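Provided herewith is a single structure, encoded as structure tokens, for subsequent inquiry.
One chain of protein is taken out of this complex; the other chains stay put.
Let's turn to chain A:
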Amino acid sequence: MRKQIKGTRILFPILLRQHRLRLLLWLAGLVLVTCFVAYAYPEMYPDQASREAYSITMENPAMIAMLGIGYEHYQEIGSLFALEMLLFSAIAVAVMNILLMSKLTRDDEENGILELVQSRSVGRLSYLTASFMVMLSVNILFVILLAAAMGSMQIEGFGFTGVVLYSGLLGSFGLLFGTMTAFFAHFVTSSRGTSVLSFAALFFFYLLRAVGDVNVVFLSWISPLGWLSRAYVFVENNVFPIGLLLVSSLGLGTLAFILQSKRDIGDGLLPERAGSVHASAFLKTKVGLVMRLQKTMIFMWTIGILLLNIVFALILGDLEAFFLENEAMQAFLTGEGSVMEQFIILLMGIMALFITAPVIISFLRLRGEEKANRTELVFSRAVSRMQLLKAYLIPSILIAVLLPILQAVALWSAGAAVSEDMMSFSDVLGASMVYIPALLLVLGMAVLFIGWLPRAASLVWLFLVYGFIVIYLGDILELPDWVRSLSIYEHVPVYPSEELSYAALLILCGISVFLLFIGAMGYKRRDIEG
């Protein structure tokens, strides 16, 4: 055994150093966000009435599916905090551990680092042992930091035992997913495959828990995410979920080490599937190629945006109660019309910002391809600048036009299923589609940048960030009108509460076409880097 882990002592500090900056940023981010939120909670829900209102909303199956089971009707403010934060913090910690471990295991193997190390007088299990030690240290450090930070704040309703348990739950959950990643690393031959498997497992356990918490309790007991809320942290403070997490980590960890000692270097246990020898007819078209390269991105964003819409639609029924009781939320609703109408208008405004992201990502890939030296091979064939630009514009335009329509369908059908007085479909569709010209305008800006200032192309994101600032903070900061009007999204007519102004929409469309045209001119005449 000693022979197997020879050299671990040298490897451990090297690996730790390799990742220290990224890990410190992760830890700082996780601890700070948790502390800020915890600090804000007593003020957000100061009295019994507001907590009651909160508990009504949280009994909605959609909320339970999303956040997990609540308990004790939130007598302790900590339990309220735990309901909103525990699950998603655990997911964030898991993500950190997955990224770390897939780098430390498969990625280093793929890049030949492991081979180089193994060629020296180093034990077969040393690299994995050192990797585990790094992962373990990070999680332990996280638990100590978080417990110390939250504990020292001494917030009412956050008992010290609860704070320690909360931190411990997150840390051991991270440990489990780090271990799981090391386990999965044996099955595939790429670090990408490793993290895909691990994220898929995380997502699968989330779904299992969602269904379990709403309906079929035993499913929640299969999912490590389901164990978390069973600690009833800050109220009952059960320790056994930590035990479950640690025992399963130990089991998976042991398997990971056994597999490591048996497996050939560079080998994966799952048989590799041979890919296709020929390209399909669709892939052979230029648009087809671009779509194929972006399919995962487009698919994930579509699913994400539709799910968000469905979740919001499911709480539409409890809206009035929620908004009437929550003063912070009321600040957002200041316009005319029923609460539902105002809410949907606001929601569509925010969702337009979300939809802007895939539109920008999709088109900026053209720049990404150039930076990765992949346009060179394309332009060396019989492909003109305009043809490639068009091939990238089409998917972006499709996203900007189709996603608002799809989201209206999702929002309306889910809303109509739970609420009797749902808005008419045409109104929902209109409220969503009025943003299409604004989306196209941001796209036009992106084309302009790619054509004339390719190095600064990512500045397009500022339009989105600024849009967020104006929507979220515009009222709170009392921004003057001219400052708001710098945001593209502020020029979209408010529908259906106001008369639809076709002129405004046409002007936005006109500007988009103009920008697109000017940008294309630039792209046609500039040098291509690679």
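The rule is short, and it goes like this: a contact is a pair of C-beta atoms (placed from the backbone, for glycine too) under 8 Å apart; a residue touches a chain by one contact, two chains touch by 3 or more; residues count from 1.
In this section, contacts and distances are computed from a predicted model.
Here one chain is missing from view; checked against "Spore germination protein", "Peptidoglycan glycosyltransferase MrdB", "Cytochrome c oxidase subunit 2" or "ABC transporter ATP-binding protein", UniProt names that protein "ABC transporter ATP-binding protein". The chain omitted from view is touched by exactly one of A:Val378, A:Ile469 or A:Ile511, namely A:Val378. When the full complex is taken into account, the listed residue touching the unshown chain is A:Leu293, out of A:Cys35, A:Val235 or A:Leu293.
For chain A, the residues in touch with the chain missing from this view are 189-190, 192, 274-279, 283-284, 286, 289, 292-293, 372-374, 376-384, 387, 525-528, 530.
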